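Dropping the structure in here first, questions after.
Excluded from the complex is one protein chain; the other protein chains are retained at their positions.
Labels run A, B, C, D and E following the written order; every chain starts at residue 1.
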Amino acid sequence: MAPIDPSVRWRQYGEKPDYAGLLTFGGASYSEDDADLAAVDVAIVGAPMDDLVSDKPGARLGPRAIRAAGCPPGPHLEAGVDAFAALRILDFGDAPVVPGDPVRSHQAIEDLVAAVRRAGATAVVLGGDHSIAEPSVRACALANGGPVGLIHFDAHTDTGELVFGARLSHGTPMRHLVDDGHVDGSRYVQIGLRGYWPGPEEFAWQESHGITSHFMHDVRDRGIEAVVEDAIARVGAGPAYLSVDIDVLDPGVAPGTGTPEPGGMTAADLMRACRTVAQRVDLVGADLVEVAPREIGSADITAVTADRVVREILTGIALRRG
Amino acid sequence: MAPIDPSVRWRQYGEKPDYAGLLTFGGASYSEDDADLAAVDVAIVGAPMDDLVSDKPGARLGPRAIRAAGCPPGPHLEAGVDAFAALRILDFGDAPVVPGDPVRSHQAIEDLVAAVRRAGATAVVLGGDHSIAEPSVRACALANGGPVGLIHFDAHTDTGELVFGARLSHGTPMRHLVDDGHVDGSRYVQIGLRGYWPGPEEFAWQESHGITSHFMHDVRDRGIEAVVEDAIARVGAGPAYLSVDIDVLDPGVAPGTGTPEPGGMTAADLMRACRTVAQRVDLVGADLVEVAPREIGSADITAVTADRVVREILTGIALRRG
Amino acid sequence: MAPIDPSVRWRQYGEKPDYAGLLTFGGASYSEDDADLAAVDVAIVGAPMDDLVSDKPGARLGPRAIRAAGCPPGPHLEAGVDAFAALRILDFGDAPVVPGDPVRSHQAIEDLVAAVRRAGATAVVLGGDHSIAEPSVRACALANGGPVGLIHFDAHTDTGELVFGARLSHGTPMRHLVDDGHVDGSRYVQIGLRGYWPGPEEFAWQESHGITSHFMHDVRDRGIEAVVEDAIARVGAGPAYLSVDIDVLDPGVAPGTGTPEPGGMTAADLMRACRTVAQRVDLVGADLVEVAPREIGSADITAVTADRVVREILTGIALRRG
Amino acid sequence: MAPIDPSVRWRQYGEKPDYAGLLTFGGASYSEDDADLAAVDVAIVGAPMDDLVSDKPGARLGPRAIRAAGCPPGPHLEAGVDAFAALRILDFGDAPVVPGDPVRSHQAIEDLVAAVRRAGATAVVLGGDHSIAEPSVRACALANGGPVGLIHFDAHTDTGELVFGARLSHGTPMRHLVDDGHVDGSRYVQIGLRGYWPGPEEFAWQESHGITSHFMHDVRDRGIEAVVEDAIARVGAGPAYLSVDIDVLDPGVAPGTGTPEPGGMTAADLMRACRTVAQRVDLVGADLVEVAPREIGSADITAVTADRVVREILTGIALRRG
Amino acid sequence: MAPIDPSVRWRQYGEKPDYAGLLTFGGASYSEDDADLAAVDVAIVGAPMDDLVSDKPGARLGPRAIRAAGCPPGPHLEAGVDAFAALRILDFGDAPVVPGDPVRSHQAIEDLVAAVRRAGATAVVLGGDHSIAEPSVRACALANGGPVGLIHFDAHTDTGELVFGARLSHGTPMRHLVDDGHVDGSRYVQIGLRGYWPGPEEFAWQESHGITSHFMHDVRDRGIEAVVEDAIARVGAGPAYLSVDIDVLDPGVAPGTGTPEPGGMTAADLMRACRTVAQRVDLVGADLVEVAPREIGSADITAVTADRVVREILTGIALRRG
Partner (left out) sequence: MAPIDPSVRWRQYGEKPDYAGLLTFGGASYSEDDADLAAVDVAIVGAPMDDLVSDKPGARLGPRAIRAAGCPPGPHLEAGVDAFAALRILDFGDAPVVPGDPVRSHQAIEDLVAAVRRAGATAVVLGGDHSIAEPSVRACALANGGPVGLIHFDAHTDTGELVFGARLSHGTPMRHLVDDGHVDGSRYVQIGLRGYWPGPEEFAWQESHGITSHFMHDVRDRGIEAVVEDAIARVGAGPAYLSVDIDVLDPGVAPGTGTPEPGGMTAADLMRACRTVAQRVDLVGADLVEVAPREIGSADITAVTADRVVREILTGIALRRG
């Protein structure tokens, strides 16, 4: 059946209030039907699981919170394009995750992203903990027939082989994606690293796979623009994935996350960087993860910032295609 | 088009987690299409407006909060009936209210409730401030072709003629409904009154219209069962409406409301009373109003209690029809 | 100069919104001038200090929070009298407490209460930690020329001789008031005691002074009405003081306090008990203490309940005088 | 090595402030050494895991929160005994749970409880989600050499065979404990059930195993005392376990839990019931689960109530042994 | 009668604690009497209304929150002047707004600002939603006998002709002020615009009226100093008004506002910019709007920042006059 458009009842006013009507990302149309993906440029997919966090849980509440923190569509005041007008964007709903079973939840996420890719659309996944990047990128790489590039904003590398002795964790997805051949280490760039993890073993592994790391002190010393330019050059022309852990931001602007690390990026830097990446790189998928909300609707500054980061990604895609 | 059922993707597990999937009341199917009302017993209607509160706003966030505080369907452990199995329940979405224009918002609410009544279904409206009872009851009375009875749980009578000099207010709907002939004063019963409002003028008006008031000290002295029996007897056999202001509860269990009044009902008393009323009275409509949420999802005890009060109403309707 | 009346600008509407205008208790007139006490029945005095708490601080924010949680005046729906119409009530402002110096703060409180008593008015003090009862009752007893009776609602006896080795504490005021001859032990009744403090030494001292203790399990077993009747009989006809520690309530209705003790009174019981006491006993003063607010305005259920407890006291005084 | 006593530095004052010093349960001595269990009557064990919740997580933060909400030891004002003086109580620390691996976490909990039982002490476990009852009771039953009785306060039966298709869940422990022969169904009593779960399958299974259910409407209709008397009679003289899910309380007094269900018990009823059970039944172990804290220290009313429930259990044990 | 000075009782200490005493802006003297305006340089006026917000309400609680977040007067550590010593500042109280009636509320605000201007004082208005700029600027322009200049810090232009089909809205005041001849478009400068609103129609209208827009990306690229210099040059020598929407700040420093937009200004930049504008421009009035507080007193970082922005304006005025 056709997607449902939440704004229909408000047609005479030209705009639906954000707090009213069916809850979808940015007020986009909603469908859970694969058939509706055919006419879509970007599909939003929720991945509400947090079984694999190592500290504070709550990211399972992230997808709904990000949707509830949205603002109405409109032209991006710097870029001059309205992604919701330029692209066909569908809220494809949440993957059928189940609490307490990360293996089945990962499969559900992978299936949904695969369906999006099969239809030729770009998947933008709302986490959930960062472990969801593993099935999401895997689906994209399998659809691509080979490894993809990866630009990864995060305070942490997420390249542990094991965390607390376990292979599945929000601290290990990138390790497995490279080891399993879904991400090309030489086209994998990390931005925003800081704090006290990981250690020498992980960095040695990273080096052996040609992974590029831009620490937060690099952003401080060189500026975000130079770092992003380097990242884009490193990833180059092929298909790539953009993974954004909201904890790359300073806790002052993103307090609602499970493993906050002081000294992070500003929202303005992250938003612009994501738009630039999405405009300049051939994205086959993206995710925004680790939002563990604390307040209702747009009062949650982590969720409202996450919503805007996703919109910058959409704006960048629109600019690239426009 | 057909309603969308949020639980489809979770079919193999038999249950959808409350925090995942499309946000609808109790996980019910969703449609905004009048045609879908034909096959419906009860339609949930959101009325997300709070333009007419006299103190703290926030009830515009109530409908979404109540939906987000739900639990999965199942048999009521005392009553032994699962309302979602016994009744055809549809989430009919929110009325297209607009901020800053209560007149148009009231019209939108009235139109939606009227559509529900025309289809022969019972409307259960999620407020919003208590002013929404005015268009909701009016629609029911007009569909009925004459005044309806009213059972009204509240700390306040809401029978002011003017509040702050204005006719439209969350403190005036019941006055206008009686004055305009939509509610029969002799079949109108208030339960839970306390505090310092209203005054002699309003009570004199109430007396002249034969309205019955059960104060909170009556509940204390006589018990809720006796009070509810009296109310049911007073309303009698004809069509009636049930209006529940969440501030009838003690602020300890319903802190998220705009004009809390200490010394109120327990949740258990209110839930049971609403079930009894819905089972024993011929309800044409009902509302649950003044939820101004403060926490996310089921963490908001006001919203979770409001959800359960609505479920008791649904359970009562199911018992009546079963 | 004459008191300032916050409602003047709203005269045409008959009511001032609680969130607007000058912040005074219940919207009462405000003055800091002793001369204005002459025409007053009850003077509200703030005592914003919390230097002497033994656990969580925050009660210094209590007086302002209680004022901000008020509702407009009106007739008490059970008692039928509007205390603000029946009595001349003045908000006499806060005592000039200073942080870090409880001795000077106590002196400031005592001075203000003494001024109120000199003018023949009843002082109702908004705490602040419970140590403020010491200067407040002392001022009343000195004005009285001898010891007064005391009805004391609290989870704790506050009759330690020393707490953490210190004489000044929120756990010691009642001990000193009796020992110093300001309270008559045989006319001193405690209601609501529970938990794990104090121990045998304090209870032995209490017994030797003829103090009456009603534990929370007495309230449970006998009902609040019987307990209050006993207390009124014990205090008898002479002048007495009413001291209410908000932690006598269950933490579910009064979470905002420094030493919460589960298993306490309901708001309805406390409110009615205070009204009864104020109506039946010759009160020379009263206090409401230990409100450590957590939310803004009427959203703070502890403060809103505290406001209503004070209003019950005022209502009782009005009934007594009417 | 010998346990560490947090109050040593405060010896001259006779009391340690709750917010200062090493964080242990009730300020008890702390040790992780099995050898120290020899001289212990009761060992407190933390089980900070929430991997198996079906809705909102956060109970992994429960054990620390309960410890931080404590009050100093002292005589119980109704029972007249100080459990910390009458019993040798040790905080035995947390089981070495790991995030994301409930199997290993359960093993760690079972090992610690087994060590406590081997030493002849009673284990009191602080959850964590309710799944921790499975390893805890199992350890007690294995130490006992056969099934134990069970008194279980909860809004839910937790007797699902599978929840979301999974055997391990906070909704299944009691089912497995009975099926595996660790709990004797004929000596298993549930108190406080309400809401919409479970359904006919689970109740049929319960009936076939002779399990006794007291619903919340039974508590309402018969009173908690009669219900508890029935439960004690049913469990009889043999060894038994007491499991308390904090969600048996009304959300107004226990908002910090993952699956709140309105209409629950009062804190006073639950506290007294637990004391009575602990005094009258031969407890080999107990747990208090599902505290998902929201505020700091004693400001979290759920944690402070949980602390007091545990203290009532300790008081009951002290009364039994005294 | 003479203004009331809240610090009198603390005279011996030289300073009143912020949390004690009568609540006024910065502890300034308070009066509601027009006669007292004669001896005043700056009058603070509260405008506690939020009827015209398009998303989350709460700004009606702003004026009281800003007053409660103040700090004692003193010399500005960079500018070296104490505005409270250099200027005669009066808290003139709140305009008599009424809930649910924005037309009457606007009239009340206009009347109060007009009174201030008649007395020759500068009005500094504490919102309230941004719609209050319409009556406030209008009063200033009418007193001026012609249009004034406008410097406007905001994430949004607030130049919609209609929002949700309504003329009165917090998204339309600047449009009407220009169209009605109260603001000179060629002397109107916006700073801080970002996000997704408004669209081409509004910007075309702006261009046709010669309005100058500095986007947030201009602040990023050119620095706040250059942007402010341009703004001051554009406004020039005549009378002007300064309107500051707190949402011009990044949500990380101003989370308490109804329509937060990530990527905003730092508090340091905004504070300095406002001081510079107030020192260099001939201000006839100013406002600070859209503070929807979430925490008590100075714990609300939005309100405490708003207080300091107002103080920078006062400091700038003091520097200009000094």
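In this text, contacts are C-beta pairs under 8 Å (C-beta built on N, C-alpha and C of every residue); 3 or more make two chains touch, one makes a residue touch a chain.
Here the structure is a predicted model, which means the values were calculated and not measured.
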{"item": "Contact set of the excluded chain (shown chains only)", "value": "A, C, D, E"}
{"item": "Contacting the left-out chain in the complete assembly, out of C:Pro99, C:Gly199 or C:Gly238", "value": "C:Pro99"}
{"item": "Contact with the hidden chain (one of A:Ser31, A:Ser54 or A:Thr305)", "value": "A:Ser54"}
{"item": "Selected residue (touches chain absent from view) among C:Arg60, C:Arg117 or C:His152", "value": "C:Arg60"}
{"item": "Touch residues of chain D, complete complex, unshown partner", "value": "1-2, 4, 8-10, 13, 16-17, 19-23, 30, 32, 46, 48, 60-61, 63-65, 68, 93-99, 108, 293-297, 300"}
{"item": "Contact set of chain E toward the excluded chain (per top definition)", "value": "12-15, 17-19, 71-78, 82, 250, 252-253, 266-268, 271, 295, 297-299, 301, 304-305, 308, 311"}
{"item": "On chain C, residues whose C-beta touches the chain left out of the figure", "value": "50-58, 60-61, 98-102, 104, 163-166, 168-169"}
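We take it that only the chains that are shown with their structure count from here on.
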{"item": "Selected pair, out of A-B, C-E or B-C, that shares over half of its residue contact pairs with B-D", "value": "B-C"}
{"item": "Selected pair, greater C-beta contact count between A-E and B-E", "value": "A-E"}
{"item": "Intercentroid distance (Cα basis), chain D paired with chain C, Å", "value": "38"}
{"item": "Geometric centre distance via CA averages, chain E-chain D, whole Å", "value": "55"}
{"item": "Chain E: positions in contact with at least two other chains", "value": "54-56, 60-61, 98-99, 164-165, 294"}
{"item": "Chain contact graph, described as a line, ring, star, complete graph or other shape", "value": "other"}
